[in-house]
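Heads up, the thing below is written out as structure tokens.
For chain A:
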Amino acid sequence: MVQQLSSQFLHLTSLLSVETVTPSEGSAPGGNWAQAFASQFLGFLPGWIGLVLVMSVVAAVFVAVVPLVPLVLVLMERKVSAWIQDRVGPMRVGPWGLLQTLADGVKLIFKEDLIPPQADKFLFRFAPYLIFTCSFAVFAAIPFSQRILVSDLNIGIFYIISISSVVAIGVIIAGWSSNSKWSLFGAMRSAAQMVSYEIPIGLSILTVIMMAQTMSMEGIVAAQNGAFAEGEPIITLLGVEVKGTILDWMIFRSPFTFLAFFVYFLSSIAEVNRTPFDLPEAESELVAGFHTEYSGMRFAVFFIAEYANVFAVCAIAATLFLGGWQGIIDEDQFIPGLLIIFGKTFLLVFVMMWIRWTLPRLRVDQLMNLCWKYLIPISFFNILGTGIWGLFFREDSALSIGLSFLIISLFVVSILGIVFNSFGKLKPADQTALAGNIGAANLQKLKTTWNERHGQQK
Partner candidate 1 sequence: MLAQSTASEERKFLELKPFSDEMVVSMGPQHPSTHGVLRLELRLDGEIVREAIPHIGYLHRCFEKHAENLSYQQIVPFTDRMDYIAAMNQNWGFCLAVEELMSADPKFAGVPERAEYLRVLAGELNRIASHLLAFGTYGMDIGAFTPFLYAFRDREKILLLFEKLCGARLTYNYIRVGGVSRDLPPGFLDDVREFIDYFEPKIDEYNALLTNNKIFLERTVGVAIMDEAMAISYGATGPNLRGAGRKWDLRKDEPYSIYDRFDFDIPVGEEIPEAGAVLGDCWNRYKVRMDEMKESVKIIRQVLDGGLPDGPIVAAMKAIRPPAGEVFSRSEAPRGELGFYIVSDGSVKPVRLKAKSPCFCALSALQELSRGLMIADIIAIIGSIDIVMGEVDR
Partner candidate 2 sequence: MTTQEIFSRLQSKFEDNDISIETEAVLEPFIVVPSSLIALISEHLCRESDLAFDSLQCLSGVDLSASDETMEIVYHLFSMTHQHDLTLKVIVPKVEPHVPTVEHVWKIANWHEREVYDLYGVVFDGHSDLRRILLPDDWEGHPMRKDYKEPEIYRGMKVPY
């Protein structure tokens, strides 16, 4: 059922491929697909009119379907935050408040659309659409299953980076055109922040590109498929051929990609302006940052774009590092790829929300310190390391993957060991300091209170 649906979705979405736009003859399969579709059903029209018509319809469907993701995410955010904060969250609209976001959307649409009289009206109107467009254009290159991919570009991941870098411009224009000093501050902060954090993001992605030796998103997913088993099923369980393993995922392929994953994830939180890096819209400092002056539907557009961005960066992380739409079962996808990548993505999104509702916000200089003094050097180290790793292991083999896994586990275990062993021996003051570093005191204290309580009950 899901596969049927997804293949139908493919029929529509694949038509939007960029190849159809290029003046090509026979080089791009996607273009043929769309042309074939157009000529078959709209043959009575001149060829290109039919094609443009089909593409417009597809684009409309795309724009109509993708915002459902933010819709779900907003609700998820509210529910997750409610659970974390010991509340129930929205409960009134629909069962368990499921329709709350919809109600909010309706409310926002009918709200008065205020434009400050001193604002630059043209740019003020334009900025939300720029951000919206860029956020959604990213989805065109993310493979959601082996069939659902709008366009498999040669430069897939690079296209994503380039499009998402334009969001910064939208934010700046929004902040500047509001003619409010708080908005301007938000815009300036975000300009500095987004431009800075694009570097560790790009460099982390580069490690993956170096490992996969392609920039195509499909290619990167394929590179995480069965390198360990080299196409042969490792084991056959109940008639299902288990081909890949988690160890094939890019994150475990070398110690450096493992690091790169965390660098990418941290930086992408900053890229989408979420706590602890939500300085452009820090509500306790800048009121609401760059969208202070926006209301009604324009504000909703920002909101949707923000959540679309959140989903996009998590989907990219899942694609690049966590095997994309591939499960660990066979190629014919026992579970539909769409569900798998959604599962992985929502897991990452959940982690982002978890972080958001737990941590305070950094200050501007600390934000920049983190980026320039830690993340970027680590990223360069990763690239160097990946290059050297690649010299030693030209092909992924059982040896390389085993070694990588060994190093990663040693790394993790030693960090955990340092943390937990040394903690008990410290003075309270040192504990406070260390707790700041790793939050182990939090664990420790929770553990003791838990023990005490359970001890008391017995």
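Throughout what follows, a contact is a pair of C-beta atoms (placed from the backbone, for glycine too) under 8 Å apart; a residue touches a chain by one contact, two chains touch by 3 or more; residues count from 1.
A quick word on the picks: all candidates are chains of the complex that A comes from, given by their letters.
None of the values given here were measured: they were computed from a predicted structure.
Among the candidates 1 or 2, the one in contact with chain A in this complex is 1. Contacts from chain A toward candidate 1 in the complex involve residues 81, 84-87, 181-182, 185, 189, 275-276, 278, 282-287, 357-366, 369-370, 374, 429-430, 432-439, 441-442, 445-446, 449, 452-453.
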